[in-house]
Every structure is written in structure tokens, then in C-alpha cells.
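Only one protein chain is missing from this complex, and each of the others stays in its spot.
Moving on to subunit A:
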């Protein structure tokens, strides 16, 4: 042994250590890869040795190589070896390597479980620490499940060094194993008040991170955090807490009101920019949630904006950037306060730093109004010209379009101006956003009917200059606008001044260099233009001219027929045949225009982007069902469909004989229309009811305001938006004058004695500017019975969703972290098929675990179904929903109670003649008056041996708004209400919600009980403020809480063998009752006992059943229930005679009702 060691040490002297490796790599700059592969070979040799020091050295080198980008996953096993070294030096290296290169896909990771557990419980805090640090990097769901309990124990370690690490790592554990959250949460909460500031801050960190994702579950912690916030001086902690409040306030506006003051104080006093910034952000969040404009809030907004202005004006680019960022948040709700700083924002547009300019652009978006849009866009356009990088220029372009098109073009008063801006933007070369401009052109032309004439004229000019647009490089994105131009000119050809000219422009040979999809649109729209020209010529009785056009088409179309693009080719050859046919008809002097234009009759309406998705699936249609059975995988059948496909294709080719007859086409079109009219799922072109300008008359009747333009509408060459700016200004001026005149007249007409309030002091507000054209923005169409849902954007794969867990509900006994136990420690004698909560079965093998998971799933599903089938007596939706939510959250023993099948599972097969069980609810009436109805239920939990939770459902029965609800209870010696720390015995406990009219919600209160052997009654009062239109009144409702002995029982399943042992032990006292006159079936009777008295059936034989339950203080209660002809007798055995007596009395009362 000694010799081996010596040998190892000698070997080591010749090994490279890390420093040598690094030096070597630096010295081999030319052939680095070769040198490293040589080193890796050496490392492989070193790893084969037994000496752990050599191995550790090798692993250390590997970690360095991993950083350089070399794959070291092959050494995963060696890393584990080094991790399990007993010496801290090596262990440290092992864990470091593991944390750098292990991930969820690393298969050997499951081998580490025991090693990590060992290190976690090591007497050396540094061993534990290093294990925790490593684990935080590579924790997997399996590791999290297996180690959760160990880490939870470490949260109460004596050394704060370990405690804080354990607390922090719990967050990672929760993410990987959400089931651990509820069992671990109470302890985590305790850590908020840990004496060590580091641990405390760690706990704040974790809870804040959790709460940020699912704030509603953490509302009850708000008072605690509020206290922390006002007492803590640690900025790191403060920032976290303030961030947390930012997440909570949207859910609880009252909290926001309370926060404003301390936050503004902090804003005033702190010198730390990070804290200031966080405060401002949270104040903004608060103000957003308190949308109601309270007077003092404008002061806070002003304060925020002021502080942000200081940030923006700072020379530090970082502060400038953040200031702008926060400003944009205020902008969303309080645009007015931000708009005052327009100068600053515009100034930032000239900043050297691109990120800052981009932020300023974001702000501009919200600053535009009808009044300043033109001016701002003008400024942006000048930036576009100056911009050096294409990315920034493209960003500017998208922003211009965003700004103009926002909210359905609400700020645009003159669409001529907008179209000319768009046309001006086409001068941009090399932009990626040609399609954006094109989309805008199309959108405006389609939806703003009044502008079509102008748009068409501009577009035809654009087509005329297509060579300019398309000339530059092939990858030029701007040619996309030609797509829009061609389509607009074709579709609205009736507005064209000189269609012939446009037609010729579209048939130029140069066009064939355009991308295929644009050519295809060209071909299609050439026909539309052609149809329009034919119509024109025939009406003017110029048959020769008409034939000339046809001739032109016949000459030029072949260039498209030769296109390599299939779409272009297909359309072109089809069109060519059509035109040739027309030519024949024209030669015979047959008028054709009518029929050709019929091809394009009817109007195209815009359809909302989500319309297709929103069409409701008709009843009886299962979209997932196979229409045809899927083909089997066998090879022999594989050939057949192929052959069929081939044949079919041939047939298609034959069919496609392109002698297209326009009459035939028209007929088909008619038929299609007919079919569409009868088809309920076709989106018809009837105007949608949600029209924006509903009060306006139909488009046809809109008197298009004549604009006396000094420039002809058809602008030769480049249109310049500036001229429209001037025009627009003049127009507005005229409008204003006119308005003033009208006003004067009106006022003169009105009572003359009235003092003039508005005077001549006229400031032009947004509303005063009337749009130049009567704009009819056609809203997009939606299917008539579209489903109104906004759930389109929810991501079902959000990892934080799993952590959306109710934490206020007391822990059920089944919710424990899995504890690894020794193989032999437990032999599960009881039959597996009995439905036992998860923890009862001990985890042994992975396979079993999986099985159990499935079981759990099944159980959950079952629970949900039950909930649906058996609505509780309270039909209030909210309550039900809550219940459902709960059942989704966790398996809960209660779930098994309400249903007959769950509780009496073993009997189910035998019992056939079941009469349905009436719906049951464990909630009973507490008190009721005109305002509110209270029902309650008491639940014990095995985890906290002398606590019960009272769930009170408060239902607002009035038309008033109920708030400031507070529950006060007169404690007895035996039973006490658990109040928040610091409050006295006489204080009430606030109910954590408010109740709008007709709404109900559930609040939970925890009581501690000393003795549970007799029933208890507590008097209490609910006080609240009822607020309605007339004012608010202070109201009270007295009640009496009845703690029956039953409420101290917790449903606990028991195996028959354990049950028998319990009865044999002989230290149980006995008692019995008998009730006569019972008509209910035995099955239902048992279900009722299970449900109302928290028992579970152990065994049932005919009309005899044994049942079991357990009290929160651990008393066993065993029952033998026997049903006679018309009577039921219950024999009970319990470890406490007094308890048994009370329980049987209560049971007698229940049975008497049956």
C-alpha cells in the first residue's frame, strides 16, 4: 500500500498540473488543437490510475479544457469518483467539474444521489457547502425528489453558512420537484425571521422568486414582508421585497395604497441608484394597478417622472437607458405625464448609443397624437436618411410604421400623407422590411376606402418606376412593395387614370427578374387591368383599341409562361389561353368585356388574423379522429398507396386541358357563390357588427370631402410627404377657422346672457382635429359565432406553472417529502390495490415510483370528475372553482369522502343496487344576515398536532361592496385563534379579500386546541364595511363556531392487518350506540359516515363494516358498523373514552337524519 502510494507520488511529479497545462496551451498557439488532444490522451492515462490525487488533478485539467469548449462528458464517471474522495481538496474539484459539465441528460448523475446525501450530512460544513453548491448547478427532478428531505433538514442546521445555502437551493428543488413546495414552505417561511441576516436574505430571495411567478399564492405573506421592508436596511433585501410587492399589488389594490408612502420616502431618501430604480418601478406597478385616479397619486407619478428625468439627463449611459425604459412603463398608463418630456426623448434620438436611441424610439410610440404625429414622423424620416447601420435604419422603419398604424391608425388624419410616407420609404435600399411597407400599403388601401383613388395613383407611379426599386441587388427586400403596388392597381383598377400605361409597365421584360411570388401577383393583376381596359374600350365603342390590348397581352405573356417559377408559369399559361380565346371572340366582334370583368366581380374584405382559429368546431365533429384508418406500417402495404398516387397524378394531368371558357368560369363562380351562401362556415362578406365607425353611414354614402389641392393628385416622379404636411396644416387651419366661426354663431344663438366660459383662448386638442377624409376603417371580419377567448398566447410549457400551488391551505397528512428508507425496514403486507395515499407506500425502486406517479394521475383525474358530477350544495361558481383548483393542486383525503366509490372502494364490485347518493357538503351554515352568509368547515391535519383550520366561505348576498372584513373570536381556555404575530387577544384577524356583490370567497383561520375530547363552541363576530351608492355603513354579524369532536378527526386509511392488531392490543375503551328507523342503503350510510365524520372503510362484509380514523392528537378510533332491518348499531373503540363518547353522540345525530 505504502509502496503504491509512493509510486503514485513519483508518477505525479512527472504529470502536468493545471498550471503546466495552461502554460503549455499558451506556448502552442499555432497547433493548439493538436497539443490539447495530446494532453487529453495523457489525462485519460492519469484517470486510469488508482491514486485519487492523480485523478483529481486530471479532472481539474479537464474542467479547464471544458471551458475551452472541449467535450468532457466521457469523463463523467471519473468526476463522480473524485467527488466521492474523502479529502476536501479533491472533493471540491470533483464537485466543481460536476457543476460545470453535468446536466439533466447526464446519465451517471443518478449514481451521485447517495454520495451527495452523505456529503450533505457530513460533519464538516465545507463538505456540505460544496455539495450544496454543486447540486444547485445540476439538480435533476430525480435528485430533487430524493434529496428534498435532506436539504429541508439542513435549513435548520446550526451553522448559518449551511442554512443560507440550503434555503437558496430549495428554490431549485421546487422548480424540479414542485410537490416539495408545500411540505417545505412552512420552514422556509420561518427562515424569514432567522437571526442570521444572510439566511434571512436568502429566504427573502427564494420567496420573492417564487412569488414573482405565482403572486396570488403569496398574498397572505404581504404583512410579514411589509414589516421586513420597513425594518430592513439591507439594500439587497429591500430590492427583492420591493420587487415582490410590485408583483403582488395588481392582485390586491389595498396593498398598493399602503405601499405608496414608504416607497416615496425611500425614493426621496436613498442614495443607491439600484434601489431608487426598483422603487420607481414598483411605484409605477402600483399606480398601474390603482387605475382609479386618486388625487395624491398624480404627485407620485410626478415624482417618478421627475426622478426618471434626472436619470435620463445623467451622463451615465446606463442610467439614461434605464430611465427611458422605466419611462416607457409609465407611458402606458399615464401618457400625459410623459408627453411633457418629449423634448428629452427627441434629444435621446440623437444619442451616440444605439440602445438608447432604440429605447427613445419605444417611447415615441406612445407620445404621438393626432397633433404631433406628422412632426415626429418627419423627424424620424430625417434620421432614416442619416442612419449609418442598416439594423438601426430598419428599426426606425418598423417604428415609423408602428407609430402610424397603432390602434387602427387612430392618429392619422390624412392618409394621403401616410401613403406618401410609405412611398418615400421605398427609397430605402437593402432594408429587410419591404414586406412590412407592402403590408401597410395593402392594409390602408383595402381598409380606407376613401384613399383608394390616391393610393392607386401612387402605386401606378411606383410600378412605373419599378426599375428603380428593383434595380439594385437581387436580395433587395424592398421589391416586396411591388407586390402590393401590383395588387392594388389591379384590384382597384377602376380608379386608374391611365390603365393602359400601368398595364404596359407591368408587362415589361424587366419584370421577369423579380422574385417568383411577385411575378405571380403581376400576372394575376395584369388580367384584372386588362378586364378593366376592355370594359372601358368597349363602352367607348373602340373595338380596335380593345383588340390592340389583347394583342399586347398575347405578345407579352409568353415571357411569364417560360418562368422557372411554377406558380408564375401556371398562372401565365392559364391566362394566355384565356386571352387567346378572347382574341378569337373579338375577331368575331363578340363583346367580351362584361364576361371578363365578371371574373373579378365582388369585393374582397379583410379578415381578422385569428378568424380561422376562432371558428367554433361544430358539434359532433372530432378533429382528432381519423378520417381513414392510418396506413399500417407493414412493408407490403407500403407500395399500394404509392401506385394509386401515381395513377391519380396522371389523371390530373389529363384533366387539365386549359381550354378555359369564361362562361364556364362564370358559371362555376356562381355555383361557388351559391355554395358559399349555404355554407355556414364560410366567412361571408356581410359587414361585421363590431365596426369601429358604426355611427357613420355606409361607405358608399360617404361624401368624400373635396380637397382643393394645389398640386395635382398624380404626382410625377417621387412624391414628397412634406407637401402633404403643408397641405395638412393649411387644412387644419381652415378647419379651425370654420369651427371658430361656427362656435361663434352657435354661441350667439344660445342665450346671450350666459357668461362666456371658453372665451377665445383656443388650444387645439386632439379631438378637435377632424380627419381629412371621412375615414372608414373597415374592421376585420370574424366568424359570427367566434369564441371570445384571449388564451391564444398562454404557454402551456411554462416551468413556473407547476409551482402555482396554494400555500395557505394546511398540509394534509399525505403531503410529506419522500424519505429514503432501508429496503428491509418495511414490508408492505397490505394489498396494493387498496387506494392508499402515496407516502404510505415506501419508495423502493424507480419502476415502482413511476407506477405510483401514474396512480396519482389517475387519482387526480378521478377527483376532478367527482367534483364535476357532484356539485356541492353551494352552487356558487367561485366556490366550486376553488374546490376544483384544490383538487388539481394535490391529492387530498377529503376528495375521497364525498363520493361513494372512493370511500367504499373495496365494496364497489359487489354492490349493484345502488340508489344515488344525494350531494353532500361538509360546509354548514355559520351565520347569515342581509349582507353576508357564512358557511364553514373544520379540518384537522396530522402534521400540526393541536391545530385545526376553519375554512369560512363568505358570500355577499347584498348589492353592496363588502370590505375591511375582520373576524374576531372570543378565545376560550382550550381553543384559541392563531393571530398574526404582534396582535393581542382582542384583535380581529382581517379577511384577506373584499367581496363585490354576489361574489363568494373562502378565508381560512387556524385555531389551536388543547384538549380535543369534548366539543367546543366559540363566539365570534364578523365586522365589515358595506359600501353602496348611498354610502358605507359599518355592519356586524355574530356567529357561533361549533368545533365538534368530528372536526378533530383526520381521514386516515388503515390496512386490515394493522386494524386487527390495533383491536387486539386491548388498550382501547369501548362504547356503542344504536339508531332505529333507518331507510338509507348501507352503502350510502357508510359514505355518509366517511364524509361527515372523516372515517375510512377498512373492510366491509355484507351489512357489516369496520372503519377507522385518527384524531389530530393521534387517538385511534375504530368502528364496527352493523346494519339490521331498520336499524344501525355502531360499536366504537378508541384510545380515549371521553372522545369516543362525544364522537358517537355526534354520529347518532347524523344517523338519526338518515
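Things worth noting here:
Here, a contact is a pair of C-beta atoms (placed from the backbone, for glycine too) under 8 Å apart; a residue touches a chain by one contact, two chains touch by 3 or more; residues count from 1.
The definition used in the following text is that contacts and distances are computed from a predicted model.
Set against the options "AP complex subunit sigma", "Kynurenine--oxoglutarate transaminase 3", "DOG1 domain-containing protein" or "SEC24 homolog C, COPII coat complex component", the UniProt name belonging to the omitted chain is "AP complex subunit sigma". Among the residues A:218, A:321, A:1024 or A:1108, only A:321 touches the chain that is left out of the figure. When the whole complex is considered, the residue among A:251, A:273 or A:1120 that touches the unshown chain is A:273. In the complete complex, the hidden chain is touched by one of A:28, A:189 or A:212, namely A:212. Only one residue from A:117, A:164 or A:933 touches the chain missing from this view: A:164. Of the candidate positions A:92, A:495 or A:1123, contact with the hidden chain is made by A:92.
Although one chain is not displayed, subunit A still touches it through residues 2, 5-6, 9-10, 18-19, 22, 53, 60, 63-64, 67-69, 71, 73, 87-89, 92-93, 96, 99-101, 103-105, 124, 126, 129-130, 132-133, 136-138, 140, 161, 164-165, 168-169, 171-172, 198, 201-202, 205-206, 209, 212, 234, 236, 239, 243, 273-274, 277-278, 317-318, 320-322, 352-356.
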